[in-house]
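Pasting a structure here, questions to come.
Just one protein chain is left out here, and the rest sit where they should.
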């Protein structure tokens, strides 16, 4: 598939939102050498509304969680664009850390996180394949259903 | 503000404790290249007593959590000093990972973690601004209210 990463995303109907501004003494990303560390992104859409709110296994379905994780990934891309100006400067998606707001008996976090992983591969192809850690957590900021952070090798 | 990082901290009444000794086959920090990875620090004070114990949203207030996160950050600085001998060798605070011992309905983890973020900026100024991930967890070692780890670019 030809075209820039952003063109690929646009062709799939994905528009990057403005990256969420820093709310405090932290920032959306820090670059050190060729690594870009991006802050945890909750599943907010371009209007800042949560795509899914509450716990997987207690009101939020795996399908809703998948869409939420995809939204987190879109927000990661928005931060990368703010950092680099151009998503095509991503050399490799190195690692995603996935945190699923989970009831104690919800065990399908990996199916939820696939929403983020699939988007990375849709955007970057094989360079989008990454190491990943998925865990279920007792709560997330603003009761978001999913939060994902990332480490990226960039040029 | 002139002076070393430690002088700035002292002027704010913050004294670095002895870094907590390794309790097992892990250590407080590992340097690889220009990156320093520091182990998760719980909110213990210089005497080793927890600044806040228990769960946010179930006995521990957000204000107490803020103070606890600040304590975690002080412990991170103590590890950095042990690693480098001098806090002024920190080039950038790259990333903080914040884990808040949370009741399932506590959603203000970011306000808690600001205690750590604010201390980093108090110590390092703009170099203290960092990427950050905050999540609520079901339990922490010794029932500490907060645990924070970090990645630092160092010279």
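For reference, chains read A and B in written order, and residue numbers begin at 1 within each chain.
Note that in this section a contact is a pair of C-beta atoms (placed from the backbone, for glycine too) under 8 Å apart; a residue touches a chain by one contact, two chains touch by 3 or more.
It should be emphasised that the depicted structure is a prediction, and the values quoted were computed from it without experimental measurement.
From the options A:71, A:128 or A:141, the residue with contact to the unseen chain in the full assembly is A:128.
One of A:35, A:68, A:87 or A:145 touches the chain omitted from the figure, and that residue is A:35.
Although one chain is not displayed, chain B still touches it through residues 22-30, 32-33, 37-40, 55, 97, 99, 104, 137-143, 147, 149. Along chain A, the points of touch with the absent chain fall at residues 33-35, 57, 92-96, 100, 102-110, 113-114, 117-118, 120-121, 128-138, 151, 153.
The rule is short, and it goes like this: only the chains that are shown with their structure count from here on.
In terms of their C-alpha centroids, the spacing between chain A and chain B amounts to 25 Å.
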